[in-house]
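All protein chains but one are shown at their positions in the complex.
And now, chain A:
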Amino acid sequence: MVRSAVADDRLLSYFHTVAKQNNFSVGLILGQSVSGKDYVIHFAKTSHESKDSALKGINDVNEEWVADHARQATRMLPGGMHVLGLFVVAPDDVLSPFSPKVKSILNRVHKHLELQKYLFGNPPNSEKLVLHYSTTSHQFTSKSFEVGVGSVKPADFKFVTSPIKWGTIQCKYQIDQVYHIGENESDWPLKKHMGIILDRMSRNLKSSVFLFDGELKEGEESIESIGKKKIPRSNKSSGHEDHSKPLQVTILQPYDGSDQNSFEISETGNQIRIFGHVFTKLWVCPKISVGDASYAVIQDIMRSLSTRLEMHWDSLTEEEHAEDINSVHEPPRRVLISLPNSSIAISDYLFPGEGPQDAKISLEEMLDIEIHDEGDVVDVEGQADLTEFYNDAVESDSEEVVTKKPAESKSLYYIALGVALLILIISLVTHFIQQK
């Protein structure tokens, strides 16, 4: 079977723009792969360091750059979406014969995407799509390359006029768990502990039961079937004829812990508490099976969590990593940004104190998107009010040693107020005395 891929024809103009800017460019094809068919949502050019010396040809491409671009871009994609392959805008055909450089770029990309655990960087198949746009003939040609095997197969790439249909799935995944740090593990860096917590979450998610709009379906059924067999309830208009209404996912996590006989008494009460919620919104091809859709939800949650933690670790100084005191770590939060002329949104992560402006830079760099309105950046998760949290902690546990800054500042405030009052009285008194 020939591998086939489709993209909305509104994406065509991107190639004209890219071709105008440079005679030669490479970039990423982003989208979803469902039962052998690729649905493209976006093309993003890989930017290269030196603007003045533009790339002359395929052999100038820095593999590392493309691979890193692929990883950064994947982090921004919702679950179920992947880097599907590479596009090349060039005057000469690089696909016949298939350029060995393209092969090595794709191999490099594939390997690099494996690096971050829980990024789910590579789709289940190891075939990468390559699209070539000729700046001379303005024609597209495409091929499929299987990483590992190294085989090149024909591929059928089409720009379609009718927009690709997407179903949406969403949920809010609640996290609240306490992780006890064992006596002999207390000198481990936080990063190592968090790795274990992520493993545990991933295991739990994999054993969970997924309900879509409250329905339990066999894994092979498509998500289109959801809501169809239901007898319409009198007070509710039936159904999901309208795919724009998102399917709500309910995740039921079994309490079947395998280490059921674990019992431990330790001399230390060191613990990590992780709490908050992950906002998940996915766009899936309506033909996708319930099993694959569930897996996409897992991917989204784990991809998002591991990404924000990676970003958080990168932002810490060496001392902060080995911190041995009580501390609150606030990894960046997820914001959603709609792709231009599309209902699909991608994610970015903002650190506390960062605003929509900060998302703009990474979007331009990674996805070649310009946002004009700051309202396009939707803060879906919300930032924790740490002062509130500190107060809470103080209330709930008096022995807590976390900073009591808010309380201190409050007392300072009263002292200042008192001093001011005193000065006022003194000045009044002196005033009266002087008058006498």
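Convention: a contact is a pair of C-beta atoms (placed from the backbone, for glycine too) under 8 Å apart; a residue touches a chain by one contact, two chains touch by 3 or more; residues count from 1.
In the analysis below, contacts and distances are computed from a predicted model.
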item	value
Per UniProt record, name of the chain withheld from view ["Nuclear pore complex protein Nup85", "Probable Ufm1-specific protease 2", "WD repeat-containing protein 46" or "GPI transamidase component PIG-T"]	"Probable Ufm1-specific protease 2"
Residue of A:107, A:270 or A:362 touching the missing chain in the full complex	A:270
Sole residue of A:48, A:132, A:303 or A:333 that reaches the chain not shown, by the stated touch rule	A:333
Residue among A:17, A:35, A:136 or A:186 that touches the chain left out of view	A:186
Residue in contact with the excluded chain [from A:37, A:101 or A:172]	A:172
Candidate in contact with the missing chain, chosen from A:125, A:208, A:338 or A:362	A:208
Residues belonging to chain A that touch the chain removed from view	170-175, 178, 180-181, 186, 190, 194, 208-209, 211, 214-216, 248-257, 259-278, 305, 308, 323-334, 381-385, 388-389, 399-402
